[in-house]
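Below is the structure I would like to discuss, written out as structure tokens.
All protein chains but one are shown at their positions in the complex.
Each chain carries a letter (A, B and C) given by its place in the written order, and its residues are counted from 1.
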Amino acid sequence: MKALVYHGPGKKSWDEKPKPTIAKATDAVVKMYKTTICGTDLHILKGDVPEVTDGRILGHEGVGVIEEVGTAVTNFKKGDRVLISCISSCGKCEYCKKGMYSHCEKGGWILGHLIDGTQAEYARIPFADNSLYHIPENVDEEAIVMLSDILPTGFECGVLNGQIKPGDTVAIVGAGPIGLAVLLTAQFYTPSAIIMIDLDDNRLQATKTFGATHTINSQQEDPVTKVFSLTQNKGVDVAIEAVGIPATFELCESIIAPGGHIANIGVHGKSVALHLETLWSKNITITTRLVDTVTTPMLLKTVSSKKIDPTKLITHRFALQNIMQAYDTFQNAARDKTLKVILTNEG
Amino acid sequence: MKALVYHGPGKKSWDEKPKPTIAKATDAVVKMYKTTICGTDLHILKGDVPEVTDGRILGHEGVGVIEEVGTAVTNFKKGDRVLISCISSCGKCEYCKKGMYSHCEKGGWILGHLIDGTQAEYARIPFADNSLYHIPENVDEEAIVMLSDILPTGFECGVLNGQIKPGDTVAIVGAGPIGLAVLLTAQFYTPSAIIMIDLDDNRLQATKTFGATHTINSQQEDPVTKVFSLTQNKGVDVAIEAVGIPATFELCESIIAPGGHIANIGVHGKSVALHLETLWSKNITITTRLVDTVTTPMLLKTVSSKKIDPTKLITHRFALQNIMQAYDTFQNAARDKTLKVILTNEG
Amino acid sequence: MKALVYHGPGKKSWDEKPKPTIAKATDAVVKMYKTTICGTDLHILKGDVPEVTDGRILGHEGVGVIEEVGTAVTNFKKGDRVLISCISSCGKCEYCKKGMYSHCEKGGWILGHLIDGTQAEYARIPFADNSLYHIPENVDEEAIVMLSDILPTGFECGVLNGQIKPGDTVAIVGAGPIGLAVLLTAQFYTPSAIIMIDLDDNRLQATKTFGATHTINSQQEDPVTKVFSLTQNKGVDVAIEAVGIPATFELCESIIAPGGHIANIGVHGKSVALHLETLWSKNITITTRLVDTVTTPMLLKTVSSKKIDPTKLITHRFALQNIMQAYDTFQNAARDKTLKVILTNEG
Partner (left out) sequence: MKALVYHGPGKKSWDEKPKPTIAKATDAVVKMYKTTICGTDLHILKGDVPEVTDGRILGHEGVGVIEEVGTAVTNFKKGDRVLISCISSCGKCEYCKKGMYSHCEKGGWILGHLIDGTQAEYARIPFADNSLYHIPENVDEEAIVMLSDILPTGFECGVLNGQIKPGDTVAIVGAGPIGLAVLLTAQFYTPSAIIMIDLDDNRLQATKTFGATHTINSQQEDPVTKVFSLTQNKGVDVAIEAVGIPATFELCESIIAPGGHIANIGVHGKSVALHLETLWSKNITITTRLVDTVTTPMLLKTVSSKKIDPTKLITHRFALQNIMQAYDTFQNAARDKTLKVILTNEG
């Protein structure tokens, strides 16, 4: 079969690789229908994720059809259409039992990371019963691809951890795909204001169609001053960091109201300054989280019932075999106004 | 009357001052029975709290008897024995309605800070109906003094914010009075282990009689290594910072288990490094809080029913008129093995 | 002034009454702009609420302008436009401090019940600081009238107690004004399905425009069978009783899924059969509640920010002086397709 293979920092190619087979009784092999590219894949390509080694098939998202299951798999059978979660869950370790699948002792984020992934014609999925989901009838498969990673990430790490309530004021720092996933799912809880903060006017403009009530271009105006002016000088109830650098996290610290919640989503490469000299008495809560995908069943219900339309995140579509071109488009997001790309296996 | 008066950094004296009177209809004047000294009073004396000005009577803790009430006070009458909360709550602003009395728009921590306090023969208490509590029959008044500040602070900022559950492992960094208040109230939730970390062997030894299951002298052994060895290499479920310096907060970051809670209590003078490069994916929660004293009714019930004995925190007793000597003992805590002192108004 | 006065079961009249004055320092006198009639007022008129005595001015809802305040009132001044809460809260008893204003030791539901109410040209409001709310600029006053009682009742007793989550299936039994208030506010949490159950096709038809996804006329089809067919044979996650008779409560018991929540809102006159012989092992939660109006600030934010339009509940408008006619319309709700009426004081 063909697959997108990592060959060390900066190098990848569309290679012939052996079709995966069942390695353990809990595995499934999935013929991929559709997959996508994640910001994390770009991190890997930069060499920022050293545990990914030469020869690894990338990708941790997608939908497909069950080709074969191991003997211990009982929830799925050949022919079932499935959503692949970016997080593999064994279902029986201490963390899985607590719903913290991200820290599964044998799983977690392993696809396209520690084992081969989904940017391929076929993929082997470990712990299939706890890591795949049936695709409901009459639901757009491209919408479902957004449930592999980006929607649960935005929802769990941002919206749930931020404890957004009806009437709240929310600031989302970063209007990339993750920030937009937060913006979409934040509306499940009916905040009164959602303020998007970014550097890119195009992106900010787009957020209006996703439900943002206000936008701030932090290169053009001081975001702290603006947030306070928008919130009767109180700051926001919830600030969500969706970038991953010190400046944006510290911005969240600067705009949070007493009693507020800062929810970090960004993947940070270095430490940030936590201003306890002012925050110690402000009754705030800061959370971090690697997505657990424990809300995937809930999100599937909201998509099935048309309460949310994740296809708004998709800006470009390619045949899977043109994935090198899709990477180019995804890497040049500002140039091409790219959010998420869909790759369809036409084989 | 006599009172302990602040006269600028480093200066205080036991002065004659006018007896307070009712200034607003919601005030009460309390004749003090017993008061105490807080670490915050020492901060003020160092000049660290510049809004405290020359002439201010210090103190924000104590019990007494109602001498007089304003016309709008309905919960109390002359002769009632009362606990004075360190936090004044108007009961009708946005924050008070949310139970966040610490951020009361007209109150909060004002006693011995923005208005005269309780280290005096009499004190004026604003918003008496929402800031005083009846002392139950048959309860030791000295125990009740510990409910003005130190017990709700340890309980709310440490135990509740840390979300301690039965079976949890808990580390408390700092074995001073606040750390001990956490230690006492943490046991309300039956953690399986409470590890005290401090530099002072005397204090650590004492924590054993308060319920600590393990102690670590962080000058004598590496606390991170020790905590991991005590927790099957997982780290603690809850880490509570009760010191207020970067090193102790960062220690909490180093010993927290995935999914864990770091509850800050310490009053910090500068920022700390938040190691998001490792914590971003660990699903942790960090909280800050100025005590709200919203749990004072709950704590009164636990003291009345003998579920907790706060008098264990009291090491020294003085007549109120000897408060200068009491300050000396409190400031030399290591020398005198001081935890909390009680000052009794013998007049 | 003129007021609607109760004169014993079945009797009411539009009488001349003395204009109210400040009786306690915490009172305000409000000149009424707009008020409405509640189902509870009809209960009183039937004689079902014996503590309401001859001569009582009815009504516990409305908006107006402050005419005068007592000396202890600090949040409001003459000329402020205010929302009157149906629940009076002293702000300083045990229950008020817990946010359970409905059980306030000196307040609770007293307006138009134990003291004179709001169906009058003027009304005295006790505990004004904790029982009135400023009306935001640019918000429709008629929308705000719906926040006196019906919206917080539907939201607190139904939606919050029912713990509606994104993706949930919800059944609301009873499509009267309260059921519709639940329907409107349930959408704050984005359930996947909201099934309205009633006997009246007109009402059911109307619920579609309020956001119902399914309707069941329980006279025309078996609601239990239908609910199970709509929910993949599981039953609903949340069942909300908004009628107040045994049959509708027991219907909720019959359609609830394992792990589900039954939230009672109805005012019941007799006991119901709780089928513990089947429910004991179904992990369900049943709640009761008299509205606390503790969410009024939250609801004000959702109305101000146009997240909800409560004016959809208003079907008829009258001058206050025509209140006898308004009662007739409200009492003949099926005949006149009445939901809520608005009475405007044109004086």
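We adopt the following convention: contacts are C-beta pairs under 8 Å (C-beta built on N, C-alpha and C of every residue); 3 or more make two chains touch, one makes a residue touch a chain.
Fair warning: this is a prediction, and the values are worked out from it, not measured in the lab.
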Residue touching the undisplayed chain, where the options are B:13, B:192, B:220 or B:332: B:192
Among C:259, C:297 or C:347, the residue in touch with the chain that has been omitted: C:259
Hidden-chain contact residue, picked from the options C:9, C:47, C:269 or C:297: C:269
Absent-chain contact - pick from C:7, C:106 or C:289: C:289
Selected residue (touches chain absent from view) among B:57, B:128, B:206 or B:299: B:299
Touching residues on chain B - with respect to the absent chain: 165-168, 187-190, 192-193, 213, 297-302, 304-305, 307-308
For chain A, residues in touch with the removed chain: 25-26, 71-72, 74-75, 90-94, 96-97, 99, 129-130, 294, 297
For chain C, the residues touching the chain missing from this view: 95, 98, 100, 102-103, 244, 249, 258-259, 264, 266-277, 279-290, 292
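The working rule: only the chains that are shown with their structure count from here on.
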Centroid spacing, where centroids are CA-atom means, of chain A and chain C in whole angstrom: 41
Chain centre separation (chain B, chain C; CA means) in Å: 42
Numbers and ranges of chain A residues touching at least 2 other chains: none
